[in-house]
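The complex is shown incomplete by one protein chain, all other protein chains being positioned as in the whole.
On to chain A.
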């Protein structure tokens, strides 16, 4: 029952010293940099050898957006690459932020996903607190703060478009937190090709169908001229009345067809033996509940 006061002391020294570091430092939440030195050392070892470190999945991409008379039109391709391999042929690059704001993301796929998810959660909390749809400038400011805090280590280039009480807006946010407010935009590895088309045919206050065609053409030229973009085209139209997320707006002509069905029909593997064991259940309790059929 009674312990001498000296006993716990010696126990500490013999037990793992992890207890010591836990007394003095509560583990902080957020990013943990303990493994950085180890990773740098590992990369140095692996480069000399045959194996390579796995590359993060990027959305080498073409995304574009423009402001038209009734709202904002956003477009994106659907290819995600991991090094030289196409990792995902139907990647969704247009992310939901709030009922009136959508965001296209280029850069590292995980970074754009997580950042837009966090942004969407924060804006939902705000909407629940204030009872209003958030404004596009609010989303842009939150993103800018978050990305600048991490000094560009989060590789996310985003195009935010939305309709709010002050009009139709289109913003771009770079990985270091730089923003730009423009009527038409393209980002990603195919942005030069897309921007050429947009510069040629953009007019202020375009009609909806014309705007959709222009965005489609811009993404199409990005797909044709850039190896990192390809497959289908997604379009998202945001107006005061609501959002029309057309996925896919246009499928690529180069879809390959499967030669055969690869599902195995029943009877492919032969059954050698069969043993059936009936389970005997006994009734323990029986209750009857009257249904009110009046």
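Quick notes
Basically, a residue touches a chain if its C-beta (ideal position, glycine included) is under 8 Å from a C-beta of that chain, and two chains touch if they have at least 3 such contacts; residues count from 1.
Quick note on the criterion: contacts and distances are computed from a predicted model.
Its record in UniProt calls the unshown chain "Proteasome maturation protein", which is the match among "Small ribosomal subunit protein mS29", "Proteasome maturation protein", "Alkylglycerone-phosphate synthase" or "Calcineurin B homologous protein 3". Annotation: of A:43, A:145, A:180 or A:251, A:145 touches the absent chain (contact as defined above). The hidden chain makes contact, of the residues A:38, A:260 or A:275, with A:38.
When the omitted chain is restored, the residue from A:78, A:100, A:122 or A:231 that touches it is A:122. Listed for chain A, the residues touching the missing chain in the whole complex are 8, 12-34, 36-38, 40-41, 118, 121-122, 125-126, 129, 145-146, 148-151, 153.
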